[in-house]
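Every protein chain but one is kept in place in this view of the complex.
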Amino acid sequence: MARKHFETAVLLLDCPDQPGLVARVSGLLFELGANILHADQHQDHELGLFFMRVEWTAASVPASSSQTDAADFSRLVAAFRAVFTPLATSLNMRWQLRLTGQRPRVALFCSQYLHCAADLMDRVRSGELPCQVALILSNHRNVEPLAAFHGIPFHHIPVAPETRAQAESTQLRLLTEHQVELLVLARYMQILSPAFVAAYPSAIINVHHSFLPAFIGARPYHAAHQRGVKLIGATSHYVTTALDDGPIIEQDVARISHRDQVEDLVARGRDLERVVLARAVAWHLDHRILSFSNKTVVFD
Amino acid sequence: MARKHFETAVLLLDCPDQPGLVARVSGLLFELGANILHADQHQDHELGLFFMRVEWTAASVPASSSQTDAADFSRLVAAFRAVFTPLATSLNMRWQLRLTGQRPRVALFCSQYLHCAADLMDRVRSGELPCQVALILSNHRNVEPLAAFHGIPFHHIPVAPETRAQAESTQLRLLTEHQVELLVLARYMQILSPAFVAAYPSAIINVHHSFLPAFIGARPYHAAHQRGVKLIGATSHYVTTALDDGPIIEQDVARISHRDQVEDLVARGRDLERVVLARAVAWHLDHRILSFSNKTVVFD
Amino acid sequence: MARKHFETAVLLLDCPDQPGLVARVSGLLFELGANILHADQHQDHELGLFFMRVEWTAASVPASSSQTDAADFSRLVAAFRAVFTPLATSLNMRWQLRLTGQRPRVALFCSQYLHCAADLMDRVRSGELPCQVALILSNHRNVEPLAAFHGIPFHHIPVAPETRAQAESTQLRLLTEHQVELLVLARYMQILSPAFVAAYPSAIINVHHSFLPAFIGARPYHAAHQRGVKLIGATSHYVTTALDDGPIIEQDVARISHRDQVEDLVARGRDLERVVLARAVAWHLDHRILSFSNKTVVFD
Partner (left out) sequence: MARKHFETAVLLLDCPDQPGLVARVSGLLFELGANILHADQHQDHELGLFFMRVEWTAASVPASSSQTDAADFSRLVAAFRAVFTPLATSLNMRWQLRLTGQRPRVALFCSQYLHCAADLMDRVRSGELPCQVALILSNHRNVEPLAAFHGIPFHHIPVAPETRAQAESTQLRLLTEHQVELLVLARYMQILSPAFVAAYPSAIINVHHSFLPAFIGARPYHAAHQRGVKLIGATSHYVTTALDDGPIIEQDVARISHRDQVEDLVARGRDLERVVLARAVAWHLDHRILSFSNKTVVFD
């Protein structure tokens, strides 16, 4: 899973299952002179679906990585698109081809709790997350100094029940202006309208501070304390129109005891929220995730 | 937490909180010539409750452990009961004093899946669990050879909706005859009536094959697969009249992926069920658990 | 990973890496009329090695699974061997083809601690582990009743420094007689000679009661207690001639605290040992493991 020092392409696809799919895709890449660096498949036998992720590059690479190679790689990508498009259509595939040299533009949404946003920005700063944070949107002002430190445009957009529609309209305009591809809700405490969610299918990642489906909704740490659970959790998921019910990307848990009060759960939970959200964002940026039937395939 | 090679007593108590409780209990033991081996307290500040577990022995021990010491210890226990009883009453305490040399009599309930029952019996055989399995009750016959191997009386008690009352009556009679103190439902798939449960308060331990409160009820692995969770869990708890809602004793989880089908979840879950149930039984036998307000305090 | 209800074949291979390997193998299977149920690849870029596991069946399956299908499958397997053998030779492959309907014959080695052996036998009994335990060998007698209960031949072979050579010679004869393919050292506390180990390359699985490479050798729980670690571990690995240094298959850990004495570590460790060894055996029986360079690839 280590990052390559030369350009690669990731093909991510799903389609109705049938014999020969691996052979066709890998055969086509071989004929074009591509070298498969990593391939992974999955079949859902119940639903009869096939999923595949193939990371590939020009066969000459990584012998050298001169400008010539870059041009070769571009030609290879164009050639692949030309021959793969009709094949994909004939096999009823949904597919995307992403070049790992491109760094997607991301918007961070946050509210008053900044641990997730601060953590993500530090991971981008250090090069751990291959993306550009194009802008930060919050219904609170306290993230402003952090945004300034990282040199990221910040917009304060208060949200109240009667202004939600207008706030979302402003948000959508800014997202379009900044050509944002991925929205990360880093403990953003406002609910998004179905129309807003529909504008970014499988492109809004949220972190919920419980082990879903336990403790859906508000104040999950209070609910966990009330129930007397021995582990607390956090869940990152794609946002759909059903509250806290989108496809789960990652979950993790931490052990607690009878000594832990609600404040302790909140404190422990912050570490879960940070890592569970960061992993989801990293995997999305690595083009490892396919959604189907309200679940995710996460290729490793 | 290691088991002692000489006899000890465990005092387990809870009462309304007030200053000086630790001082009174520890002072009384000191005056009687007892030596505290381990003491642990907990306060629930919301409810104003105090919980304590003290393991103690005669102060002369462990210098030697001759018969004289055993007699000394018995006298000390009697003296403790005499002076502690009025104090406990005046402080409105619920309390119990257990001698670790006594091995509680346990009944195992199981149905067709025997992994938990087989695991528990092996732990008793090897001395890991300090109890006697007094009898095994099942609505299936397949546990019979295992019971015979371990030399444990087995009773086959089929249960059908129309015979449940009679089956429970037979079970209760057997439990009384065998002087059973603890019931362990080792994947016993029948629901117990409120009257049955009321006969053994905080003395029936069940294992549920999900991370409660997620996936209450039947077929939790199917529900987990359907929801697309990334971790599955198991929960051991005391049985109350509310289905899968008693005080949680222990929980654990295991990571799964999109590759895992329901059968895989079932297989992975077996390991969780085994350890989560075994830990709960071990802690109960070590007198580490206090229940209150549908939660547990588990002293470590 | 769920077990199929019809017969499948698993091809497991490794060879020097080169472009087109996935295309060739998957293409060949497609042409023969095989259906890939699951395929996984791995490349070690440092060493220039390619690893692959493909599980496949006849393309008509699982529509039905009549006797006709079984005959079809046998013909397909024979056809595959015929065409794949020269290809594999030309690509310098090491490979094996295993039919999942065949249950490998396993020998259990144990000494006085029986928790791992008892656990494995119960997993075989319940159908969780698809193998036959052909015989049990121990330098102690206490496993005998358990072996008898499971109907497994038991041989008591005492080992002392001066009789080791003769004991191993007896063991090897029994293993040959019983056509054993896999040896599982379930807390077998004797060291095997290099000659013995060489007779079963990548076919002897051991469990070591520490998180290797920490605490190699005898009494690892004592060493862990002495060092004051906060987690203890267990490791399953293939046995090589270097003590506790073979390719690691699986590891797991459990949290401990300052309260835990050596006996507590031993007790907690038993649960780690059981699952870590059981997983390794399960993966070996599923033909998921390839060894190279003193490491393992474990396909999931």
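The first chain written gets the first letter, and so on, giving A, B and C; residue counts start at 1 in each chain.
As a working rule, contacts are C-beta pairs under 8 Å (C-beta built on N, C-alpha and C of every residue); 3 or more make two chains touch, one makes a residue touch a chain.
Owing to the predicted nature of the structure, the values given are computational and were not obtained by experimental measurement.
Considering the whole complex, which of B:Leu37, B:Ala70, B:Leu91 or B:Val262 touches the chain not shown?
That would be B:Leu37, which touches the missing chain.
Out of C:Gly27, C:Pro247 or C:Gly269, point to the residue that touches the absent chain in the complete complex.
Residue touching the chain left out of view: C:Pro247.
Kindly note down the residues of chain C that lie in touch with the hidden chain.
Looking at chain C, the ones touching the missing chain are residues 42, 45, 211-215, 227-231, 233, 247-253, 257-259, 261, 293-298, 300.
Contact with the hidden chain only, please: which chain B residues?
19-20, 22-23, 26-27, 29-30, 33-41, 43, 59, 255
Could I get the residues of chain A that touch the absent chain, sorted low to high?
Chain A touches the chain not shown through residues 1-3, 38, 114-115, 118-119, 122, 126, 128, 145-146, 149, 257, 259-264, 267, 270-271, 275, 278, 300.
By definition in this document, only the chains that are shown with their structure count from here on.
Just to be sure I understand: the centre of a chain is the mean of its C-alpha atoms, right? Then which chain's centre is nearest the mean of all of them?
C
Just give me the whole-number Å value for how far the CA centre of chain A lies from that of chain C.
Using C-alpha averages as centres, the distance is 36 Å.
Hunt down the residues of chain A that sit against at least two other chains at once, touch-wise.
Touching at least two other chains: 300.
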